[in-house]
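Just one protein chain is left out here, and the rest sit where they should.
And now, chain A:
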Amino acid sequence: MSKGRNRQFPDPPPEVTYSPDSRMRQPLQLGQDMWRDLLASRELAWRLLVRDLSSQYRQSFLGIFWAFVPPLVAGLGFTVASQSNVLNIGETDIPYPAYVMFSMALWQTFTESLVGPVQAVIAAKPMLARINFPREALILSQLGQVGFNFAIKLLLIVALFLWFQIPVTWTVLLAPVALIHLVALGTAFGLLLAPLGTLYEDVSRGLALLLSAWLVITPVIYPTPKTGLFAMAVRWNPVTPLLVTIRELATTGVLSEPMQFWAASLLALVGLGASWLVYRLAMPFVIERISA
């Protein structure tokens, strides 16, 4: 180390004040801080992503195989069930095996983006309790993982489309936008639950239960029902329009529920902002309680 400090950035060191007053009282300052931390956390998020992915895959013999397996197994299972008439499923726009596997991959992406923040925060407990790094980095890195896993699943989806010779329209180019909304919705829920989940184990346990119930009212293994009480539940499920729209954009290009899609998207994006705020404000109190 040479004399004097070898700083890469010449700007004056930042000043911070910690006080007991709620940060909600200075919304402008809070907004600036959130934006600054989001930018500051990009590089760390990348590092964490690289760290997590490489240690994940280095410890695994089958590697990315695990990203394919769940939708494949689900697809095969339901296809067999439906062909043997154990399961009575209505007509789907595309061949049923492709329908199930594609939908399953999307649903999985949603659940990953929901469970991800909770798990990431719990896993990072020791780090969180000792080092004050931008908490946004954990979430960004988690989103990176969701993206990475989806990219692998995309291979499966492309293979499916080729195998079943499913026609696609130009609207497939818009599908990623809808997918981002789906991930945003999941992350919004996840962020909201993350602080609570770090304090109470009940959250993680409840989440598994909640997700299996949620899958039932989401048109993943069956096409959207049109009538009946069950149809109501499916209709009011915010995941439905997002998932259905992605599927339609990628295949027929004809949207069946554009209004609901925008309503769900609005919920997802506004919810994401709100959850971020909650997450950010709540974390110091969680950290205080996990390692007193």
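Quick note on the criterion: a contact is a pair of C-beta atoms (placed from the backbone, for glycine too) under 8 Å apart; a residue touches a chain by one contact, two chains touch by 3 or more; residues count from 1.
Everything that follows uses one rule, which is that contacts and distances are computed from a predicted model.
According to its UniProt record, the chain left out of view corresponds to "ABC transporter ATP-binding protein" among "YCII-related domain-containing protein", "NAD(P) transhydrogenase subunit beta", "histidine kinase" or "ABC transporter ATP-binding protein".
Across the entire complex, the residue among A:Ser22, A:Asn88, A:Gln165 or A:Thr227 in touch with the chain not shown is A:Ser22.
Screening A:Leu62, A:Val80, A:Ala129 or A:Val270 against the full complex identifies A:Ala129 as the residue touching the chain left out. Per the touch definition above, the residue from A:Pro14, A:Gly90 or A:Gly228 contacting the chain not shown is A:Pro14. The set of chain A residues touching the chain not shown comprises 1, 3-8, 13-25, 43-44, 47-48, 50-52, 54-55, 58-59, 124, 126-127, 129-133, 195-196, 199-200, 277-278, 281-282, 284-289, 292.
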